[in-house]
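Here's a structure for you.
Missing here: one protein chain of the complex. Every other protein chain is in place.
Order as written gives the chain letters A, B and C; numbering starts at 1 within each chain.
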Amino acid sequence: MIRIQTEDFDIGEQTRALGGTGDTGAIATFTGLVRTRGDRQDVRALFLEHYPGMTESVIEDLVTQARERWSIQAVRVIHRVGELALGEQIVFVGVASAHRGDAFAACEFLMDALKTSAPFWKKEITVDGESHWVEQKASDRDKAKNWQQD
Amino acid sequence: MIRIQTEDFDIGEQTRALGGTGDTGAIATFTGLVRTRGDRQDVRALFLEHYPGMTESVIEDLVTQARERWSIQAVRVIHRVGELALGEQIVFVGVASAHRGDAFAACEFLMDALKTSAPFWKKEITVDGESHWVEQKASDRDKAKNWQQD
Amino acid sequence: MSDTVTVKFFARLRETLQTDELELPISTQGTVSDVIESLASRGAPWDVLQGDQPVMIAVNQTMARPTQPLSPGDEVALFPPVTGG
Partner (left out) sequence: MSDTVTVKFFARLRETLQTDELELPISTQGTVSDVIESLASRGAPWDVLQGDQPVMIAVNQTMARPTQPLSPGDEVALFPPVTGG
């Protein structure tokens, strides 16, 4: 399940939706939150823009790659867009598997890959009312590269 | 926060309790569930025993190790004991950090270390009414060893 | 089918160009590079497309290189490196 939405989501509900088949032994989740220190200090909100259509298909493709690489049973990805205040949830990736190693690896892969290949752009709005587009991080590119297979 | 308890827990509530300071950018969680295929097939429940006192201090020590090794802001570990039916939640580890790499690494370290060093023992109860103690897995020992530093 | 492509802009590029989408005629055997050159030749602010900041390209919602040939009706998107998650 992949959702791009403006609304918030409930992590408990999302996690329960991943498990409960009796075959699932492990659920790994990641939640990203708006934090006060981004590219600049005193961030009070983010504005998130995306490329409708392409975003969903890029994430679908990442989930397919994860399914080919690890033994996983269910995946849920939620990414919010629009304006999000400090402390709000931005993104959720949850992976269910029989085993914890697969759940952790697939969850971290999906987050790292999403950061560098899904068409989302973040603008930070600071407490002084200024705003600026966030720059892509070299550390994020490195993390994504580490998952590349020979 | 470390809890050993018979009662169930709500992942949404636990995750919300980890974040929300404005400094937190990343929350990684792991939840372990009772699954039908353990050491044997057709598991219908687990019985979990622990060593009161030692369990808490071992987990405290693992959390201290995680805090020394990664930049993390909050940790919650919940482990249930007693009889747990198929599909029920056994264990929760949640880690909050400014950055996702630290949150993922500390969460996976804590789960791997907990599996091989916290004094819990699992007995599987199968649908035919038989029960047997679970054997420690070599794969779990290997995972825990991989975190050892030179 | 029209002999044009749709060009979309996102994020900082969309704001700098004050344009989220336009239609552009393409010549036979045109590529993404031709589209970028044609737009940049309009002068400021369009020259940002050939400036210092990297411009990513998608054609029909798939990442593409500047050398990618275009067909009438294609959807070209130009945007800064992505920063979601």
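The definition used in the following text is that contacts are C-beta pairs under 8 Å (C-beta built on N, C-alpha and C of every residue); 3 or more make two chains touch, one makes a residue touch a chain.
The model shown is predicted, which means the values in this text are computed figures rather than measured ones.
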Note to self: Quick check: which displayed chains does the absent chain contact?
What the structure shows: B
Checklist line | Full-complex contact with the absent chain, from B:Val63, B:Met111 or B:Ile125 | finding: B:Met111
Margin query: To test your reading of the contact rule: which positions on chain B touch the chain that is missing from view?
Written below: 32, 48-51, 53-54, 57, 79, 90-91, 111, 114-123, 133-136
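Here is the rule we go by: only the chains that are shown with their structure count from here on.
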Notebook entry, point to check: What chains touch chain A and also chain C?
Noted result: none
Next item on the list: List the centre-to-centre spacing of chain B and chain C in whole Å, with centres computed as mean CA coordinates.
Entry: 49
Notebook entry, point to check: Centre to centre, by mean C-alpha position, how many angstrom separate chain A and chain B?
Noted result: 23
Margin query: If I count partner chains per residue in chain B, which residues reach a count of at least 2?
Written below: none
Next item on the list: Could you check chain C for residues that touch two or more other chains and list them?
Entry: none
